[in-house]
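Rest of the complex left out; these chains stay put.
Letters A and B name the chains as they come in the text, with residue numbers starting at 1 for each one.
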Amino acid sequence: MERTYTLVISCPDRVGIVAKVSNFLAMYGGWITEANHHSDRDANWFFMRHEIRADSIPLGLDELRTAFAPIAREFEMDWYISDSEKKKRVVLMASKESHCLVDLLHRWHSGELDCEIPCVISNHEDFRELVEWHGIPYHYVPVDKNNKQPSFDKVEEIVEQAGADCVVLARYMQILPPNLCEKYVGRVINIHHSFLPSFAGAKPYHQAYERGVKLIGATCHYVTAELDAGPIIDQDIHRVSHRHISEDMVRLGKDVEKTVLARGLRWHLEDRVLVHGNKTVVFN
Amino acid sequence: MERTYTLVISCPDRVGIVAKVSNFLAMYGGWITEANHHSDRDANWFFMRHEIRADSIPLGLDELRTAFAPIAREFEMDWYISDSEKKKRVVLMASKESHCLVDLLHRWHSGELDCEIPCVISNHEDFRELVEWHGIPYHYVPVDKNNKQPSFDKVEEIVEQAGADCVVLARYMQILPPNLCEKYVGRVINIHHSFLPSFAGAKPYHQAYERGVKLIGATCHYVTAELDAGPIIDQDIHRVSHRHISEDMVRLGKDVEKTVLARGLRWHLEDRVLVHGNKTVVFN
């Protein structure tokens, strides 16, 4: 796979942004392999993502950043340039449901998910053997329901030591404390087992069964301090009928959950997800 | 199309129901063209639907009912037998959105929807010409927002005179008063333009846009006194992205709405929808 730089920008919308950025890239002979724009007219905000072949540009990454900085200032951009050779570090967290964890580990192991997984954290010992078989360290951090803070302090310490760019709650059944939600804003991805905003909170499939819905779903979103209310990255559904009891919904939902989570994580890793307010732009 | 009787049953679950009913039908040589059962183990309730070729049974409809009544009593059944030759009478109600109304009229006109449409009621004059072109009477019943009861009294009168088996709210933007909801329980079908229970109430697409969901939906359900909370017949969704503003969602949603409503109504007309509590069994 060829090395690419990815330039991601969001800023107040105005005329001339595309021209300025395109000129900048063209001036250095940048070979753009993918480009996406979006103008949110309600928010008057502009979003842009370029993938550029690294070997087409006669600048190193730091030089490129330095060269671009004046343009970014002029347009008051939130921006960054990522390098495909610097893989993102993703910490996985799980509890007692294995389907999302196994799915992500397999995608990583088979080369489909382009990241590093420095460790897995769980509040149970169940998956140690599985995780370690993949050559990944396993941290068992039990959570005392009457005194959770020490556990989350431990989690924070592990995440910091792992140099994590991103934390994935792969059916981790604990609610992160607000301080961690805020510290890692835009970097913690959760899979919720319902079609949000329906059935936030506990036991969504049982809620869905009680309501008699004909479709169940799953939602991949960034975690915020408000439970199951963060920016949505992706959602999908599966049809159910009166023949399905809540246990069937749990089973059928697993396939939706793991697919949606993997998709959302992949887009995050490829810098395709831009958050603005409580919504996402996904350049996929 | 051959004439059929449809026997629809729901009752407390116990051993021997199927045998008893099957024997009854076999005894008269009944040719079953479709049979469905469902046992709801949580509710301990049993549901059953049989379609039988009318010409295979040496009894008239009334005789058949009389012959079956003792079995129904024995098993404490809610039951009825419908006759494909007696078409159901469906009153359509609409406001200012035409997509569901046009879609249903066309399905009826082309013979896909097997029912009679004695009239259309609307709180606007907009669709008179369209409806009358189909040879269907059009009743304009404006609703004074400060005094709605006289209008709904008028609606009730029209529905009664039409001998309606069923009322379809084809994007009728008024909330029926509780007395009508109760009088016509299980006989008023609504299409709500969201994936319920998300975004009940007004302007669901705008709510969906604000929340940043990645799928929008529509829900066909029986109307109850509690707004948008009745038993769900069918639901479906359409994918959206950051590129879609709420106007786009409105447009994309129309196709989902009309398809889901037509599907739900068809199942209702074919006696495939059995309500129990706030849920439906749909033998489709």
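Note that in this section a residue touches a chain if its C-beta (ideal position, glycine included) is under 8 Å from a C-beta of that chain, and two chains touch if they have at least 3 such contacts.
Not measured: the values here are computed from a predicted model.
Here 2 of the identical protein chains are placed; the entire complex in the file holds 4 of them.
Keep in mind that, in the parts below, only the chains that are shown with their structure count from here on.
Centre-to-centre, using mean CA coordinates, subunit A is 41 Å away from subunit B.
On the side of subunit A, the complex with subunit B involves touching residues 38, 40-42, 47, 195-199, 211-215, 217, 231-237, 241-243, 245, 278-282.
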